[in-house]
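Showing subunit A:
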Amino acid sequence: MEQTIPEVIRTVPLEYYIYFATALFAIGVTGVLTRRNAIIIFMCVELMLNAVNVLLTAFSAYRSDPNGQIFVFFIMAVAAAEVSVGLGIIVMIYRNFQNTDVNLLNRLKW
Partner candidate 1 sequence: MLTVFLLLFPVAAALLLHFAKGNAARVMALGAALVEFVVAVYAAVVSQVTAQTQFEVNVPWIASAGINFHVGMDGLSLVLVLLTTFLVPLIILASFRHDYPNASAFYALILFMQTGLIGVFVSLDAFLFYFFWEVALIPIYFLAGVWGSERRIAVTFKFFLYTIIGSLFMLAAFVYLYFQTGINGAVRSSDIIAFYNLTLSSDQQAWVFWLIFIAFAVKMPVFPFHTWQPDTYTESPAPATMLLSGIMLKMGIYGTLRWLLPVVPKGVSHWGPLVMVLCIIGIIYGAIIAIRQRDVKRLIAYSSLSHVGLMAAGVFSLTMMGLQGTVIQMLAHGVNVVGMFFIADIIQRRTGTRDISELGGLTKHTPVLSVTFLVLLLSTVALPLTAGFVGEFLLLGGVYQYNHWMGAVAGVTIILGAVYLLRMFQRVMLGPDTQFTATIKDLTGAELAVLVPLILMVFWIGLFPGTFMRISEPAIMQIMTIVNR
Partner candidate 2 sequence: MQETVIPAASAPYSTLLYVLIPLLPFLGFLINGLLNKKLSGTVAGAIGSLMVLGSFLISVMLFWEFQHPTAQWLAPGATAHQAYTVRLFDWISVGTLQIPFTYQIDQLSLIMLLLVTGVGFLIHVYSIGYMHHDENVGKFFAFLNLFVFSMLVLVLGANFVILFIGWEGVGLCSYLLIGFWNKDHGNNNAAKKAFIINRVGDLGFLLGIFLIYLTFDSVQYAEVFHKASTMQIGTGVVTAITLLLFVGAMGKSAQLPLYTWLPDAMAGPTPVSALIHAATMVTAGIYMVLRSNVLFTLAPDTLHVVAWIGGITALFAASIGLAQNDIKKVLAYSTVSQLGYMFLALGVMGYSTSLFHVLTHAFFKALMFLGAGSVIHAMSNEQDIRRMGGLRKALPITFLTFLIGCLAISGIPPFSGFFSKDEILEHVYQHNKILWGIGMVTAFLTAFYMFRLLFLTFFGEFRGTEEQKHHLHESPASMTLPLIVLAILAAVGGFMGAPMFVGKHYLADYLAPLFTYSKALNPEAFATELDHGTELMLIGLSVAAGVLGILFAYVQYVSRKVRPSEDDAHRSAPESLVYHKYYIDELYNALFVRPVMWLSTGLYRFVEQGIIDPIVNGFGRVTLGGGQLLRYVQTGYVGLYLILIVVGIVLVLGLNLFRF
């Protein structure tokens, strides 16, 4: 018996997705707030984005609404663009400071 992807997704209860996504998101937030290494912060941001993606996909499947999955594609595209720009900035930071600690970037104050 062949199952469609939404059906596969629906084999796991929705609550689990929510718990999982929330955990993922929380890990991302914690990472962003506590780490000072720009690359790790960056990865945590990606984690948060992906937590949202998971949720969007799950809800999309449960509600039989393809819009959610279209959103996911948008997010992935934007995230990819963001990564390229962000990594570029991080490389520039590293070139100037030989370090990627974000607290070094405190010139823009007052």
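Brief remarks on what is shown
Note that a contact is a pair of C-beta atoms (placed from the backbone, for glycine too) under 8 Å apart; a residue touches a chain by one contact, two chains touch by 3 or more; residues count from 1.
With respect to how the candidates were assembled, all candidates are chains of the complex that A comes from, given by their letters.
Everything numeric here is computed off the predicted structure, so don't read it as measured data.
Checking the candidates 1 or 2 against subunit A in this complex, the single touching one is 2. Remark: subunit A residues 29, 32-33, 36, 102-103, 105-110 touch candidate 2 in the complex.
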